[in-house]
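Note that this complex is displayed minus one protein chain, with the remaining chains in position.
Chain naming follows the written order as A and B, and within any one chain the residues start at number 1.
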Amino acid sequence: MDMLNFKISRRAFLQASAATTAAAAASPRLLRAMEVELGGKDFSPVNYTERKAIPTTCHVCNIQDGAIAYVENGRIVKLEGNPEHVSTRGRLCAKGNSGMWYTYNPDRILYPLKRVGARGEGKWKRITWDEALAEIAQKLDAAIKEDPNTVMLKWGRDRTGGAIVRFIKTLGSATMMNHTSVCESSKKIGMQPTWGPDIETPDFANTKYILNFGSNVMEAAYFHNPYVQRVAEGMADNKAKLVTFDVRLSNTAGRSDEWIPVFPGTDGAVALALGHVILRDDLQDSDFINTWTNVTVEELKDHYRQFTPEWASKLSGVPVETIERIAHEFATTKPATTYTYRGPAKHLYGAYNEKACMMLPIMTGNIEVRGGYCLPRGMGYQQPQPEPPKPAKPSWMSDHPDYPLAEHKVAHLVPFWIAEGKQKINVYFTYMDNPVYTNPGAQAVWGKMFRDEKLIPFYVSMSTVMGEETALADIILPDCMYLERWEPESMPNSLWPWLGFRQPVIKPLGETRETRIILRDIIHKLDPDGSRGMKKYWNFKDGEDYMRQQFDNVPGLKEAGGVDFLKKHGVWPIYGKLDPASGKIVDKTGRPIEPEYGLHKKELSAADMTGAVVEKNGTIMKNGKAIGVQRKGRNYVGFPTHDRIINVRVDEWAEYGFNPMPTFKQIPWHKDMKDDEMILTTYKFNVHVQSRTASVKWLAEIAHSNPAWINSETGRKLGIKTGDLVRVESKVGYLVTKAYVFEGINPKVVAIPIGCGHWEYGRLASLKLKEKGGAWGAQDDPDLKNVWWEDNGVHPNLIIPVVADPIGGSQGWFDTVVKVTKAGPNDKYGDVQASWEKHVDAFKETMRYAYTGDLHRKMHPEMASWGGPDSARHKEGGGH
Amino acid sequence: MGDFNIFHHMPWSSTYSIYFFTIGISAALFFMSTLSWYREEFRPLRASAFYLSFVLLAISGLLLISDLSKPARFLNIMNPAYLNFTSPLAWGGLNLLSFGAVSVAYFFMMRKNDEGTSRKLAVLGSLLALGLPIYTGFDLTVHQNRPVWNTPLMPILFVALSLVSGAAVASFLAGGKSEKLHVMLRRFMLWSAGAVGAMLISLLGTTAYGGSGQELTFMFMTSGALGGIFIGVGILLGTAAPILLLLAPFGRQQGGMMLAALLLLVGGMALRYSILVGGQIVQTYF
Partner (left out) sequence: MSELRLSSIETRGVPGKKRYAMVIDLRRCIGCDACMTACKAEFDVPVGVFRTWVPYRVVGTYPNVRKHFMPRLCNHCDDPPCVRACPVGATYKVEDGGFVLQHYDRCIGCKACMASCPYNARFMLPKSRTYTDITSVVDKCTFCHHRVTQGLAPACVVTCIGRARIFGDLNDPASEVSRLVSTLPTQVLRPEEGTKPHVFYIGLDRHNSEFGRAVYSPLEVLEEDRQAFNKNHGA
């Protein structure tokens, strides 16, 4: 779930930031405005007439940038960043600019479909909505009667602002899961217990030093567009230094002042060694550590003594001198910040890596300062009332007894659990989720599960296109594309909180219905007269009405006009005007607006303090809740943790036998790799989003194939040149692809990006353009005749075994040991093979690292005094 | 350019080099027909050379038009309101049209056996015919950013090429008719092939010693994609070999001359093709 999950009291932050942004620093205006405005309008290049502008929010990827759609003759012809949007500042990325092709995809599904052949055979019958809903309602009815938890809904992207969860709760089922375990969950889990939120918002524009661990912010990451605008600004205007740790030369690494090609999975060790040097040389911010964390400087120094640069250098391949130098640079350049994304996190013990990285800004006191490592700023909206209650019974799979700390669940293990009979499923829904392509094992695991009618008796896909998962469904309900839906939005993608929304910019195409309407219609079919008590939670006329129930009473927005304001502007609040001369948002005086810093130092009011008690450690408790922390006689709101300070020591982890202090665990199967073995890593293209954009012509045109990156030296050793076919073999299968041999990758790493190699997803993605377009009601695009490429790449997920971080629950995407050889005479480009049995072995293997597994103790000799799994099980219900 | 998959097409495709070939022959043949009014040896060629010249002119026109992506708009070239005199193509278009008009008139005057007018038209037509290889050469050389094309030699090279190819075709037309004609045509071929050879050497030299783009073009034309056609067919087989052949005793016999003429024609086509394409290869990478 990338809906960033703030544990932080939203209200406290709102008060802290939204209201008082007038704190503009004095920076004189040097320039006259560019004589041309930066957007907000668009004209036809053929007849120079103005196009109709409708603000909305981008959803090509999940960063949620403010956008304007331009409509000409009823057609969306152009998308642009919303210049009134404080984060986006009028700009969209390559994908955002191509968003209309989600809508006008000639292979889009425009009416409900029912499978007629065997699952996955590709034979469909057009049915009416009524037929589709009736059949689904009937299956749901039977399933709920047996056990509501046999109805499962798994989503990938859910930007419905609560509708999806409302739906599954209305059915009484707790079997709901998202895709976060294949996404970045261990990053979130590495951070949350430490300081509250699950993400950081570095102040890139004002920093002097950025230490980037495995985030590809120039191409992907949360939040690519808004963040990299500020990174570019910081680097060019502020002369900030950017140092990037990545196993390969991403665009970010390639544009950094320094690229450090770390060995996969060892960022944690490097970060600890950096900390060691900082503490050894007394470069830490002792005052910050002693005031705001639950450890003392002395404790920290003691703990870090073990993590020497020599130790980290051996593991990571980063020279000792580099570690020493970077540590000094980072600690002595103020302000400085770190930034991480999936690089460190997507490994077995990824949560430890993340934690080790975030310790650097903490120990140097760069938290919540201008140019530093800041808390995210988000905003909340309301939920229509009444709301369905929590499901009566927990669901085994969603409650995952083996992974109690993995709050974002471990959904990539679901097929194995279902096959093992851990939980019976009668009806399975997918919503914007393509595990058959995006999860480890891909079709060998998820494809196998969906094809098996005994495991999944009835499968409904709510989708827009024939994705690899949707192609295996029994019934397809055609959703609207993002430009045709109503959805609430808020993302902490800059230092200013905002609320935005998505409104339909054209009428939905064909018979498509937007998500919340589909869900409502299912419920209404199931409970036509309200007698089952379900209908009352789905009481709205249409998408706009639902939106009004979410937005019309938000304080502040209400006064500005609620949904009507958003319809016009797309976002609220509007902090200022986009200045064409600087590309920044400026206030009335023409000066760039400044965010507020030091949110944790906001003081509690006397009213807040009435009835509050201050505990021994300073935590201020009120009505059983920590509301702040007392330091030097002052009452601060602190950080949104259980005791309102930064938990360097996470006691909860110790309960399960994990090291509560910053630590590092080398991936056991990386220890004794043979000479001819390498690590397979995957990554994202700047112009593709997960599985979704291979059908977008302008993006496929830029990137449509994905040869495997191999270092020149490795290539020489293996006798592999660019263009040669190579065989990449893991413990679960192999693939045959082309090699791209160059200097930009660690010699022990082979990298294959995702986004290519589709076998479904329409004619463009799978390059079956000879087939007739518009099979499911959409209009063809004559421009597809100009498609010239013949190579659509090879998808690697089939040969990547499951790995689950025992703490964060994350898939270890970047851990796979492979053998790379020149392809043999019988190998063909595009061959991919993997076996279900071998994937099951991998699953069993990874479960051994869970706190209940036999390898857990072996991996944690330092936790010898831990009482074992049974000591922790008693504590269950401790509330996560 | 970089490691990226944005590709560019070459603006001028091989059709254009066929056009260069046919129009060059057409011009030279007209010239031969003209010569027949002044030099008796050429008398046997008067009609046949002209007719073939005319057919080739028609073919060239069609090639040129069909190579336009908007063939139906070819008349725009004659629209005085559109005419752009800085473009050699515009001049070329006018040249081509007037050559066509003179050819038609020449045809009728010849039929009427009006010697006086025919002679005048022949001279006028020949001047216009001379303009054709010159303008095609200009057409390339004005693009000063293109290696190989960007030499002032280009119009002269095209005139020489036109003469070689024209003489080669003429030697087929002449058949066994006249000993004297043979001697003349052999001389034509020899001298113009020699001139072509000399110009090619100078062209190769300046290309090889140019900037990086020039040097890379030299590499492509001598050892890369075009090496075989340019060096192999164009220079060795199609220029050097026939020169040697014509100098040898066998080359003075009819069979030898025919063989040399054939080689010169193949070579002429190969040279035009490689000069046209060669000037465009490197830039598709920029």
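Some notes on this structure:
We adopt the following convention: a residue touches a chain if its C-beta (ideal position, glycine included) is under 8 Å from a C-beta of that chain, and two chains touch if they have at least 3 such contacts.
Everything numeric here is computed off the predicted structure, so don't read it as measured data.
The shown chains contacted by the absent chain are A, B, with contact judged over the whole complex.
The residue from B:L97, B:L216 or B:L237 that touches the chain not shown here is B:L216.
Of A:W259, A:Y349 or A:Y597, it is A:W259 that touches the chain left out of the display. Residue-wise, the contact with the chain that is not shown comes from A:A94, picked out of A:A94, A:L599 or A:I807. Residues of chain A in contact with the chain left out of this view: 31-32, 34-46, 48, 75, 77-81, 90-98, 100, 218-219, 224-225, 228-229, 231-233, 235-236, 249, 251, 253-255, 259-261, 580-581, 583, 686-687, 697-699, 701-702, 705, 707, 711-713, 721-723, 738, 740, 742-745, 747, 781-791.
Chain B residues in contact with the hidden partner, per the touch definition given at the top, are 1-9, 11-12, 67-71, 73-74, 76-77, 79, 82-84, 86-90, 92-93, 139, 142-146, 211-213, 216, 219-220, 224, 280, 282-286.
What we mean here is this: only the chains that are shown with their structure count from here on.
One inter-chain figure worth recording: chain A and chain B are separated by 64 Å, centre to centre, where each centre is the mean of the chain's CA atoms.
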